[in-house]
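The other protein chains are all here in position, but one chain of the complex has been omitted.
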Amino acid sequence: MTKQEAFEKFIVPIGPQHPALKEPGHFEFVVDGEIVTGAAIRLGYVHRGIEKGVESRNWTQNIYMLERVCGICSHIHATAYTLGVEQLANVTVPPRAQAIRTLVSELERIHSHLLWLGVAAHEGGFDTLFMFSWRDRETVMDLLETISGNRVHYSTNILGGVKIDLDEEKITAIRKGMDFLEERTHHYLKVINTDETFLGRTRGVGTMSSQQAEELSAVGPTARASGVPRDLRIDAPYAAYPEFPVRLMLSNEGDLHARFVVRMNECLEAYRLIREILDHLPEGELTVRMPRRIPEGETISRVEAPRGELAYFIKSAGGDKPDRIKIRTPSLCNWGTITSVAVGHKLADMPMLLAGIDPCFSCNDRMVRVNRANQPQLWSWEDLRLYGIEYYR
Amino acid sequence: MNTALTLLLLLIFPGGLFLLGSGMAYEWVDRKLVARFQNRIGPRWFQPLADMVKLLAKEEITPQGVHKGLFIALPVVALAGALTAALYVPLIGFKPSFSFPGDLVVTLYLLSMMSLCMGLAGANTVNRFSLVGATRTLTQLFSYEAPFLLAMLGPAIVTGSWQINQINAQAGNTWWFILTQPIGFLVALVGLMGKLELPPFDAPEAETEIVSGALTEYSGRGLALFRLGKDAELVIGLTLVAAFYLGGLANPLEFLLKTLGLLVVMAGLQSLFARLRIDQTVGLWWRIGALLALAQLLVLIIL
Partner (left out) sequence: MDTDTALQNARQLLEGFASEIQQPELNRLDFVIPVESLLKVVEVLKSNHWGYLSFITGLDCPAAEGAEAAGGKLEVLYHFAESAAVVTLRIRLPYDRAEVPSLCTLIPSVSIYERELMEMFGIQVIGTPDPRRLLLPDDWPDGVYPLRKSYQGFGSTSAEPQVEI
C-alpha cells in the first residue's frame, strides 16, 4: 500500500498489537464510515520455524516440539503426529491407549470451545459471559491437570501409546466435572439463544452459505455451522473414534450465532462421549515398542482439532529424524472465509467475526530474531538455549 | 455572596475536592459491583485513587499532528464543565449552591460538555481509532441526548418549574415520580448510562474494536482529567435522576441510599448485556427511547 493510497482509503489497522487480539496478527480493514469495504491479513509475528526445526530433531523429540505449535490444542497436534508416525512404522497401538488419547482430545475440545466462548463474548462486549465461561473452563483445566499433571501441554502421547493411565479416582473426578459442565453448557446455550443484545450481535452477522463455505474450503465448526457435513471424527475416524462414534453437529444458518450453537452442542456431545469412553474403557497395555528409525515413506495424518481439520504430512527418509513435516492447521483454512465475508459488515462486527472462526495465530506461524542496532541477527536454537541458561544463572 | 465563599464552593464543596472524592468512591462501587456480578473479586477501595495518582505521575505524550492547545485544553474544559454542573444539583441532599430559574437546562448542557470534548479530542488527533471513536461518541451524543432531555423534562413539567432546586423539593412532597412516570425514569437511567458510555453503550470506546476510542492518544494527566470528569458526571447524573424520580433528596442519608440504589441497578444493567453496535444504539434511542419519552410527555401535558 503506497502512501498516496493510504490517504484516499481510510484503513483501520488491527494488530499486530491490539486489545482485540490475544495473539499477534495484522489485519487491515478498509472502512467507509462504519462499513468495511476491504480486508487483508499479514501473519508471521510469532513464526517460530517449527517445520524447519523438526527436521533436525529425532522422532521422539518432535512430539514435544509439535505439541508446542499451539497452546490450546496441543494434544491434537501430538496426536496427529504420533498417529502418522505409527502408521509409517506400521505399529498398532493398544486400544486402551487410543481410548485415552481420544478422551484427552475431547477434554481438550471442551477446554478450547469454552475458551472460545469467552473470547468471542468478550469481543462482543459481553464480559459477564466471558468471566463465567472462563471460570467454568477451570474445571476442565483442573481435570486435565489431574490426569496428566499439566494444564496446557499435557504430553499425554508418546510414540506407540500414551504415558498416563486412568484410575478410579480420576474417573470419578472426570465424571463429576462433566456433570457440572453439562449443566453450565445448557445454561450458556440458553443465554446464546435468548439474550436479545447478544442475538443482535450474532444473528445474521458474517453469514456464509454452505456453498461459500465449500468454495472457501472452510473446516471445522465454521464449516459445520454453514451446513457442510465435514467432521473427520466421522468421515475418517482415527484413534478410538471407530469404537466410540460421535454425532455430527450441524446448523444451516451459517452466521455467528450458528457457530456459537454448533460449538456448544459439540461440548455437550463431548461430555456424552467422555462418559461413554469412561464406561467402556478397554483394558490392557498402554504402549507398544516403537523402532528408533522409522521406515522410509510418506503419510498424511488428518485429525479433527477443536478448530477443524488438522493435517500433517510426514515424510521419512528412513532415519531417526523426519525428512519433512508439513503442518496445515485449521485456522489457516478459515482465514480465507474472513477476508471474503468481512466486506460489507460493520467495523464493530470485525472482532467477533475474527473470533468467530476461533483463530489461532501460533498455529499459523511456526526462528527467533534479535535486533541489535539495526542489524538483525538470527539465533539458532542452540544459541537461544545457551543464552537462556546464561541469563537465568 | 463574597468571593471567599464562592471559591470555597467551587474548590472544596460541593465542587472540586468533594466531588472528585465522591466520584472516585462511586466509581469504585460501580467497578466492585460489576466485578461481583461477573463473579470476579474486583478492585480494592482505593483503586480509583491509585489509578488517578499513577496517571498524574505518568509522562504526558503529545502525539504528532494534533493541535497542541486544544489537546491540553479539552480535558480541562471537560472536567470544568462537570464540576460547574455540580453547583446546581442537590449533592448530599443539601440545597444547591447556586440556583436560578432554568438552571436545569444549563446543567444538562454542562453535562454534555464531556461528550463534546471527547468527540473533539478524538477528532483532534490523526489516530484512526480516535477518529472512529470520535465519530461514535458524537453519534451517540445525538442519539441519547434528546430522549434524556425529554425524560428530565417530565418532572419539570409536572412541578411547573425549570429549577432543579424546586423540582427536588416538590418531588419529595408528592408521589415519587418513578411511580407516575416509570417510562421517564427508565429512559433517564438508561440515558445516563449512554452519557457515561457504560456497557452496553460503550461502543465509542469498545476496546476490542477501536482500542479506547477517542481517548486512545491520551495518557497521563489528560487521561486522568477525563476520567475524573466522568466520575464527577456519574455522581451528578445519579443525583439528578434520584432527585427527580426517587422523591427528592432532602438529607445526606436519603442521598446515599437513593444514589447507591440506582448505582446497583446500573451495575446490574451493565453486566447483563452484550455491547450494542453504534447503529443499534442509535436505533434503540430514536425508535424506542425518544418515542417512549415523547409519549410520556404527551400524557403529562394532556393530563
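Structural remarks
In this document, chain identifiers A and B correspond to the written order of the chains, with residue numbering beginning at 1 in each.
Rule of thumb we're sticking to: a residue touches a chain if its C-beta (ideal position, glycine included) is under 8 Å from a C-beta of that chain, and two chains touch if they have at least 3 such contacts.
Bear in mind that the values here come from a model prediction, so they are computed numbers and not experimental data.
Under the touch definition stated at the start, the shown chains contacted by the missing one in the entire complex are A. Within the complete assembly, A:His47 is the residue of A:His47, A:Arg68 or A:Lys163 that touches the hidden chain. Residue in contact with the omitted chain (choice from A:Leu117, A:Met178 or A:Leu216): A:Leu216. Screening A:Thr37, A:Asn58 or A:Gln87 for touch with the missing chain picks out A:Gln87. Residue-wise, the contact with the chain that is not shown comes from A:Leu332, picked out of A:Val205, A:Ala225, A:Leu332 or A:Met350. Remark: the residues of subunit A touching the chain excluded from display are 40, 42-44, 47, 49, 51-52, 87, 214-217, 235-236, 297-300, 302, 309, 311, 313, 315, 324, 326, 328, 332-333, 335-337, 340, 364-365, 367, 369-370, 372, 376-380, 382-384, 386-387, 390.
The rule we apply is simple: only the chains that are shown with their structure count from here on.
Subunit A and subunit B, compared by their mean Cα positions, are separated by 43 Å.
Within the complex formed with subunit A, the subunit B residues making contact are 37-40, 128-129, 132, 135, 199-200, 202-203, 206-211, 271-280. The part of subunit A that touches subunit B in the complex is made up of residues 10-13, 18-20, 31, 33-34, 121-129, 131-132, 135, 195, 197-198, 200-201, 346-351.
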